[in-house]
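One structure, as structure tokens, below. Some questions next.
One protein chain is absent from this view; the other protein chains keep their places.
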Amino acid sequence: MTKRLDPNGGGSVIAGLFRNQIFIPFAALMLLAIFNLVADPSFFAITLNNNSAGYPVLSGQLITIIDNGSELAILAIGMTLVTASSRGQDISVGAAIAISGSVLLRVLCGTDTRPETMQAPIIVGFIVAAAASMAFGAFNGVLVAYFRIQPMVATLILFTAGRSIAAWINNNELPIVPGEEFKYFGGYIPGIPIPTPFIIAILCFILTWLMLKFTNIGLYSQSVGINEQTSRLNGLNPELIKLCTYVILGLCVAVTGLIKVSRLSTINYSVIAKDIEMDAILAVALGGNSLSGGKFNMAASILGAYVIQFLTTTLYKFDVQATALPAYKAVVVIALVVFSAPVVREKISRLAKKLRAPKTAENHA
Amino acid sequence: MKLRKLLSAAASTMLCMAMVAGCGNSAPAATQAPAAPAADNTASSGKLIKVGIINNDPNESGYRTANDKDLQKTFCKENGFDASFAYSLKNDEQITAAQKFIQDEVDYLLLSAADTAGWDTVLKDAQTAGVKVILFDRTIDADESLYEASIVSYMAKEGQTAVDWLVGQGLDKYEIIHLQGVMGSAAQKGRSGALDTTAKEKGWTIVTQQTAEWNAEKAQQIVQSAIDSGKSFNVIYAENDDMAKGAVAALDKANISHGVGKDVIVMGFDCNKWALEELLAKNWNYDGQCNPFQSSYIKDIIDTIESGGTVSQKTIIMDEKGFDASTITQEDVDNYGI
Partner (left out) sequence: MREGSLLEMRGIYKSFPGVKALQNVDFTLREGEIHALMGENGAGKSTLIKVLTGVHVKDEGDIFIKGHDGAVQIRSPQEAQRVGISTVYQEISLCPNLSVAENIFIGRGKGAGVNWREMNKRSAELLDSLGIAVRPTQQLASCSIAVQQMIAIARAVDMECSVLILDEPTSSLDESEVAKLFKLMRQLKERGVGIIFVTHFLDQVYEVCDRITVLRDGQLVGEYEIENLPRVQLVSKMLGKELDDMADIKNDSAGYKDDGSTPVYEAENLCSTEGIKPFDFRIRKGEVNGFTGLLGSGRSECVRAIYGADTVTSGTVKMNGKPVKITKPKEAMKNGIAYLPEDRKRDGIVGDLSVRENIILALQVKTGFFKPFSRAKATEFADKYIKLLDIKTASVNTPIKSLSGGNQQKVILARWLLTDPKYLILDEPTRGIDVGTKVDIQKLVLKLASEGMSITFISSETDEMLRTCSRLLVMRDRKLVGELTGDQLTQNTIMETIAGGDRK
């Protein structure tokens, strides 16, 4: 026993920090923040002004980040669980958002594309939309869990067909939801200066935290993702658990859809939430989670989502040439992903330990 | 193995459903179309003229939806046509569809190509097989002899009309946020080109020039970013209506007034009905048309050929308007809104 050193003890605090999964997205966030601070401190300015409806709202780049990053963060919750349990990703979330948004429009507007008033309460619309997107989530889940299709292949079906289904639900029309209160979800609730999407995201985080604390979804999905055989022999139903994670992702999709539709009171089926699946997957990867399933860190994924938005906003802010934008993003992403790779992290933490070691010796002396 | 088979069946059913969903919804529109007397048609023998129509995905945009509806309405049985449709946003899939139509011995191949290149071989095949080709909406890089006619929007002209209108506003200063479409698309090139040239000539300031990829959400973020950075601007030049809508959402949030006689001029393209309504309400200032109704032009050409005439002009540029919020009428909205 004497040979064993406590890896968390003494001088290896820094090493421990490096080893912590959330370190990478956190460090990325700090780097971006420092870059912005040096380049233009006004990036962090937050002001309180009235919006056109006459209510005071906060505005500034940081507010934009927490506002626009929230949809991605909500999706990252579901994507993390799906990745953990099914060792693959759902690439149909963008299309699913289009469907869920379309259902919402259909319920709220009825058959009229320009109704004077909402045809149903928003909550009814949301419940129907959530049911629809959870059903589509279940469809993906069944393909993955029971038919044992690779998640990317299984979700490719909806990825291909989803936006057409969305258009079909509304007869290819683009209805516009009337009324101001519907705009609250993607904008501001009168009197509350914080963007509603962020409030919704916080609610989702709290719900997720409660879910992880008061159910075994975390342990079960990780266990299934790491070793399905063992999980089965320990009384778990791997298929059901995978299915559950896809349904949860479906719910995340519905919430995201609500925010997206609410932002403009309508959607464009072909471009709404375009490529968001890739960003959601990236958020999971940036959080240092293995895309081949198993162990996950939810907070790191969520932070990863905001890092992506931070990056996007920074690039917009510095007016990076439109054509060069994806290239810049790619470079940053490559750097982040490389640093969050376990191999690299292990190396860094070892290095930190070595640097730290002599100092510790002195302390003991 | 059994499961695999079941699944592939399920998958293909899904895809079929999607395809039906994609185009089926336009069918009612076609049947509702005024049943023009068959005698009107040149094929008075009663034989239907077979046309194969290759188009982009109707879900791509409101423009494409209107375009598809218009084609479906014109090329129906009542008008003496037996039309088949193929949709794809990918060039290679379109080429495959074209080859299939040639094999099916269609009389006319109507084509809105996804890409300008790569069409030579298949059009030569068409010529050999005696299939007449008419291009609509988009041109291709191929010899003129390979097709009968090309009916196009002249994007640069659309852009120029819009920019001329902007010059006519006689603002003290021009500080423009320029929201571009997907880089490299014909519409983006035409509409950006006009603004770039004039801005240089007149010394206008382009505050931000960024692609929002036809996407309202991205446009909203870009404008939001400009506002957050405290940039001063008085014109939003969005290359389509969706992006203009996104921009306006950002303006509303920051309480920046926009529209006729307000702080910021809002310009869009495509003349979506809802966009023209915004003009009518004076929330926006200008909307440029991109005419999706090529079918009447195409039908004229087919009629000419069928009656033994010759098409005098290879490239036909459609009439396109620009609407000013101060002069637009409800009638315009109803007639030109898509």
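A and B label the chains in the order they appear, each numbered from 1.
Operating definition for what follows: a contact is a pair of C-beta atoms (placed from the backbone, for glycine too) under 8 Å apart; a residue touches a chain by one contact, two chains touch by 3 or more.
Treat the numbers as computed from the prediction; the structure is a model and nothing was measured.
Every shown chain that the unseen chain touches in the whole complex is listed here: A.
Taking the complete complex into account, A:S231 is the one of A:N36, A:S133 or A:S231 that touches the chain left out.
Considering the whole complex, the residue from A:Q21, A:S102, A:S223 or A:N297 that touches the absent chain is A:S223. One chain of the complex is left out; on chain A, the residues touching it are 3-8, 213-217, 219-220, 222-223, 226-227, 229-237, 294-295, 350, 353.
What we mean here is this: only the chains that are shown with their structure count from here on.
Per-chain CA centroids place chain A at a distance of 34 Å from chain B. Contact residues on chain B toward chain A in their complex (touch as defined above): 3-4, 6-7, 10-11, 14-15, 17-19, 21-22, 24-26, 57-62, 65, 180, 183, 208-211, 213-217, 220-222, 224-225, 227-230, 242, 245-246, 249, 251-257, 272, 274.
For chain A in complex with chain B, the residues that touch the partner chain are 42, 49-53, 57, 59-61, 63-64, 68, 114, 143, 147-149, 157-158, 160-161, 163-168, 171-172, 174, 176, 187-188, 260, 263-264, 266, 268-274, 312-313, 316-317, 319, 322-323, 325.
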